[in-house]
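Shown here: the complex without one of its protein chains, the others still in place.
Naming follows writing order (A and B), and every chain is counted from residue 1.
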Amino acid sequence: MRSEYKLIFERSHEGRRAYDLPECDAPDAMNEIPEELRASAPLALPELAEVDLVRHYTNLSRRNFGVDNGFYPLGSCTMKYNPKINEELAPLFDDVHPLMDPEMSQGCLALMKDMEDMLCEICGMDAFTLQPAAGAHGELTGLMHIRAYHEHRGDFDRKVMIVPDAAHGTNPASASMAGFKVKEIKSAPDGGVDLDALRAAVGPDTAGLMLTNPSTLGLFERNIKEIAEIVHEAGGLLYYDGANLNAIMGVVRPGDMGFDVMHINLHKTFSTPHGGGGPGSGPVGVKKHLIPFMPVPRIEENSDGMYYLDYDRPDSFGKIKSFYGNFGVIVKAFCYIRSLGGKGLKEASQNAVLNANYVMNKLRGIYEIPHDRTCMHECVVTPTEEMMENDVHTSDIAKALIDRGYHPPTIYFPLIVHEAMMIEPTETESRETLDEFVEAMRGIAEQVKTDAAAIHAAPVTTPVGRPDEVTAARKPIVKYEG
Amino acid sequence: MVPNDRKYTRDHEWVMVEGSVAKMGITAHAAEALGDIVYVELPVVDDEVTMGESYCVVESVKASSSVFSAVTGKVVEINEELDGAPEKLNEDAFENFIAAVEFTEIADDLMDAEEYEKFCEEE
Partner (left out) sequence: MRSYVPNTEKERLEMLAEIGMKSMDDLFSDIPADLKLDRELDLPAPLSEAELRDLLHAYTVMNEEGGPLFRGAGAYRHYIPSVVPQLAMRSEFYTAYTPYQAEMSQGMLQSLFEYQTVICTLTGLDAANASVYDGATAAAEAMLMLRDNKRRKKILYSAGLNPDVIAVMKTYAHCAELELVEIPLTDKGVTDVSAVAANMEGAAGVIAANPNYYGCIEPMEEIAAAAHEGKGLLAAYVNPITLGALKRPGDYGADIAIGEGQPLGLPLAYGGPYVGFMAATKKLMRNLPGRIAGETRDAEGNRVFVLTLQAREQHIRREMASSNICSNQMLCAIMASMYCCVMGPNGMREVAAQNIAKAHLLAKKLCEIDGVSLRYPETPFFNEFVIDVKNAEAVNTALADYSITGGLILPDGGMLWCATEMNSAEEFDYVCDIVRDALEDMGGED
């Protein structure tokens, strides 16, 4: 099973070529550029024939695992199936230059405007910008609204962003980047926001609160109304981290819960593929009072029904990305929403929640469930005491799952649960897939009793074994040295 | 064994005073809790450090941890060996200081070796 795989640089043969350009029909002009500005040597890139290059990447892809390969219950990441039709339709816009005159790009503008409107309805917000390129970029953009809002009111002392300790790492990092001081509050024993801790944390320096709901434990924040009231009464604004929006589409809307600003991860909730870590898309929605601060440009419609890009927005905090966002990703998410409609989106959320509860119920008694109540779209389980006594930890269970053909759940997150495994099945998995996964989890639990060493040796079915991460970090090798 | 030639903080740092200079590092207990240390983000000579505030970050593969200063003053020396060999903190945390600070103020709640050992046991 084990095998090393050559780097593309190690497959190079001088003189081979895969490129093919037309003959140049213009006279060579290299001499127009003074020699001291020109490259002195050819770039040390590999030289391959097309077939060699194709086989290199095709075989590399076989050393990878995507949703199309199998079950991928990675909590907080919503690894749902990525519909094929969307991949086919997004490239229809490949030839549109972003700086084409608006008269020549009305289709792109119209599609984005229609997308903004649909996201407003789904989330109960008043306006959306599609520009942020990913969830964390959306968080930063959203927080810029909060900062601009306070600054516009002359309220320069509101410098503190409150973040629960259960939050994704991006939340405090985005708050820092937006120029806020982060105040972390401890979660209540039930995993929700501790109202007393929140009351103690708010004050005249409060800029806002960042909240994920359902929380990173997969639980709905039952006190959301009280939380919104406490923050608003203190003069702060409420930020909604949309990472877990897949639980609640068509059931409850962030805007109706009292949130002032939010982001969505189109690459989670709206099924666009993750691409091995990107591109994503993180549209930001706001309530009316934050519209003046939104990033430029905004898409507007003139009296002739023509769309145009409006840069003339004096209170805007500025630009956050080149052009208008990850347009190709937006098209795929647009296709997804248009395929499902309102009823279909609700059906997706309902089944996501059903699948998570179904799995949690079946794992009860095999693993520990620290917060055992009806979960939303994901559940958090931990190893039993017996497993820990056998020195089998969450990371070992993850590796053992790989040998059984599954991508492991998110591990060691949220940080507030020791040895957490966060399982998010999503709605696009069938009952038998869930049953088989539970059987695999049970098999691991049983193997701990009979052969814990085998679990420590996992994975054995993969092309490589567990990497030595300590050496990788101590003596970093981050490029091929030839 | 916790050496008794120096003092200790409740955040598992040690401080050894020689005249007006305090050498500081982390304890073996801290190094063990961090696991394999892969990087030490050292302060820079002439940096001002403040008692109770972070002056250094120690990284393992999956964690990063602030190291807090027991004194207020100016960094006069850093242990550059840690830059290329952070594992030295795992090997012997007491033999490898992080920074030496010319100090004007020192924490008044430092523990001696015996008190620190007791503190670790109770923690």
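Keep in mind that, in the parts below, a residue touches a chain if its C-beta (ideal position, glycine included) is under 8 Å from a C-beta of that chain, and two chains touch if they have at least 3 such contacts.
Remember, it's a predicted structure, so these values are computed and weren't measured experimentally.
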**Study point:** Omitted chain's touching partners, listed by label
**Key:** A, B
Review point. Which of these, A:G154, A:P189 or A:G276, touches the one chain of the complex that we don't see?
Key: A:G276
Study note, to complete from the structure: Touching the unshown chain, subunit B contributes residues 38-39, 41, 57, 59-64, 66
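Everything that follows uses one rule, which is that only the chains that are shown with their structure count from here on.
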Revision key, fill the gap. Distance between the CA centroids of subunit A and subunit B (whole Å) is 37
Revision key, fill the gap. Seen from subunit B, its contact residues with subunit A in the complex are 36, 38-39, 59, 61-62, 86-87
Check your understanding: Where on subunit A does subunit B make contact in their complex?
Key -> 412, 469-470, 473-474
